[in-house]
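Only a single protein chain was left out; the remaining protein chains are all shown in position.
Per-chain numbering from 1; labels A, B and C assigned in written order.
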């Protein structure tokens, strides 16, 4: 056993950390606060250009696609350092969709699309959810009908977070209505600027914009199909697993808790330094403990992937615990601040730049996003503890 | 609204309280600790004789049966005072089974049995659970077949708490195997000393003895049938509701928490009086709060019954919360005692006579007894919040 | 024991329910919150006419003001309908004056508040003072029979709409029980400046700086040096009432969520039929049902003049966590839609966060409760 990084991993972490220290300015962090997390402002874009120049776009990608072919542990270190630094994030297109295309796309598709993705010329939006297909994703109804060399797409997606910034939808469509639900789904890359695509905003509590996207007889070349026809469910799950991993990372939350502690140490109310209040100390210690445990789920999962094991249990537990921790740290983190905890971002007196209260408002998303935690818990019980499935849902 | 007893109720409470102060000696309490809660020792028996002389056996019973015809609130006050005083309890025969017989039994049965029950000549054991019929009580298989003027009974009961002290079983039997499960059950009073009845002990973690009871061709007169044939399910539910009410009462636990506080106030460890430790204070305040809330559920239920409303929600919530509180007070109550909390009854140094640790060991029973809390929660959701039943269990 | 509202209380509750359904739409609330708009005069006039701005000037009053229990019935509906907080800060100020103002002040101010002609708010807390007035730094100096108040107040509600502020200031330089006084200060006085805070609940709160603000001696509420008692008494009342408000809000969240999960179908069945979902709902219902009794019990004991420190802290500790946790779980059960600004849930989540902290967090009140238990 070894519960610390190897020297090589530490060197890698320090390299990233140095880079971030030099390049993540308070101005970049503030720009991020002023927008929704998906829309990158000019400072974030410039920053991500630098990241690309470092060759860090595809750390886990095979070298043939310009990646570094690195281990999952190193990818995870990279992710955690970025979060800890409150740096602009490398989008899902690069972290989970491009790898899916690399793994299942045709040679032509890879040759055509991957370089453009790397260049940032193509950005993908995750087109899964529909009004009647949330948890029950396989129930999706957006249909793609083959007409000659084209798919003709009709339907509606919702909670389409990247719809307003992406160039294409990574769209899950029904391509065979006559087979069991999971078996008639395909993934098609759909340019958002094509005729018949309409993007309408949904504004959310967490200040994040998401979208409804409508498809009205949108015609797309058949070559935009990802992998094989009717195997889209498998690909979607592949990408989703990577997303769950992502949700399980709570490095940013750990950083916030430390900032909360700093606030508590420097604030006196009713004659007592807040960090000396026994109950406050207890609450912080409890949160800290959960954050540590959650970290182990993620590290264990990463290490297992590098050992060619599939860490289902570890990833799901990390997803459930991590997502619920976000709400807890947002909630209890503001609670221990007393009256200061009811301030919102952009208020003169708000502690920790409002990042804690914002976390509370963003947190719900992670609990139902990437699969509701209720379903995650079912799966843990059934797959990891081998409890019978019958009638469970 | 009125969140306190009326003057009349207070007078009633004080009358009981006075009686208990004079008659519940430490010796009686100690005798109770030395036996399982169902077996009454000589001191308890003598005490209960006095209670009977006061006319307090059937406070809620109609006056024609020697009862006082009193309100449910007054009955509940009586129950709470007895619990608070750690007095020997009036058994289930009197509190829930006799009232069921009074309400549904034939005139002959009432005339014959009720006086004997009052005299203590007859004590009933609750014969419901079977190895394959716990939560799913309607699945019970013990059968009673009519043969002339008799029932012939075969089968097995388990978790039969009163089997070793009672004279008769209040036995739920299948009398019609060809109708839906709930509709083929009858309640029969079966003398335990009849040939073919065998009682074997099961000893439990909470020091409570319970039993397995076997019925091998036991022949019982048909007149021992309670109410109508095949309507036993309704009667069982009637008695069970009264039992749940009982479980929802946490007056004894409230008393224990106060005794815990006394211990904490008088004990210094590591230079600190335990009751001055902020976390200990927090834990106690949290428990106290839950106990208060649980109390309101019970009072509200009692008051509603007196208003001829059926307080299903209140009773179920009281049952769920009260039973879980028992485990919590036993658990956290010992936790806050530090090393003293790991002592068991009859140890020289054990706090509060070991009543707190004992509570922890007895507590599991109440959570699954009287219907598991999982099922109670289903019912609250379905009946009180009107959520759909389909596939819920 | 009697857990039923009286006919009068029910009438108030029912008329409030109807009034809010018509006059206090969610669109209006959004508009108020998003643009920091003042509540319209017409609305205020109507609630004055309904008699909701009048509080009893004494406990055994024969006047027409609302009793605490009537206020409670009203507050429950306010919570359900997300009444703008200017109502609460106005009632708090009225209670404060009714509790301890002198006869002139009561005669002058209470009818004016009741008629909707003036609004008053309370400015007590400071950057370093939430509960313990011994640490108060705002000072009032007396020169030639006039007071001059200087200091910094934080988290002062509804200064934008208030005509007067009741300001706590130190009149003795020690921590005696008689060192602090309350001043009724005209908002237009020279030397007062305001800076709005951006709050989680999107309610109106401000920083208030007082720089040598001149106040006539007869503007001391009650007697000089009695602020601690007055504030304690008023805070007891407003805390207990706030608990009922929170119960009302939480009940509405449960109703909203139950409605949604009955209709939302996934995997071919309403998600409300899943056992895990039902158990979440049962927890929410139990928490709030329990809160209901403890909250009304606190108000009832206050109104009966019985000891109630324990009951108020218990009620606030419990509902303080329960309301917020109910909204958190409601978000989970709603999935995406509950997260959308166009849906109403987040309005309650915001209020739950604010009220969980306002008048003391749950942890603060658990410690107060432990005090009351003699620990």
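Going forward, a contact is a pair of C-beta atoms (placed from the backbone, for glycine too) under 8 Å apart; a residue touches a chain by one contact, two chains touch by 3 or more.
All values derive from a computational prediction rather than experimental measurement.
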Quick one: which shown chains sit in contact with the chain that's not drawn? A, B, C
Touch assignment to the omitted chain, from B:1, B:350 or B:379, lands on B:350
Would you mind spotting which of B:43, B:152 or B:202 touches the chain that isn't drawn? B:202
For subunit B, which positions touch the chain that isn't shown here? 129, 132, 134-136, 139, 158-159, 202-206, 210, 268-271, 279-280, 283, 327, 331, 334-336, 338-339, 341-350, 357, 360-361, 364-365, 367-368, 372-374, 377-378, 393
Omitted-chain footprint on subunit C covers residues 274-276, 279
Could you list which residues of subunit A touch the chain missing from the display? 1-6, 9, 73, 261, 264-265, 275-276, 278, 280-282, 284-286, 288-289, 292-294, 296-297, 299-300, 302-304, 313-314, 317, 320-321, 374, 377-378, 380-382, 384-393
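Simple rule for what comes next: only the chains that are shown with their structure count from here on.
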Indicate the whole-number Å distance between the mean C-alpha point of subunit A and the mean C-alpha point of subunit C. 39
For subunit A and subunit B, let me know how many angstrom lie between their CA-based centres, rounded off. 52
Expressed in whole Å, how far the mean CA point of subunit B lies from that of subunit C is 43
Junction residues of subunit B, two or more chains touched: 278, 282, 391
Out of subunit C, which residues touch more than one other chain, so two or more? 274, 277, 363, 366-367
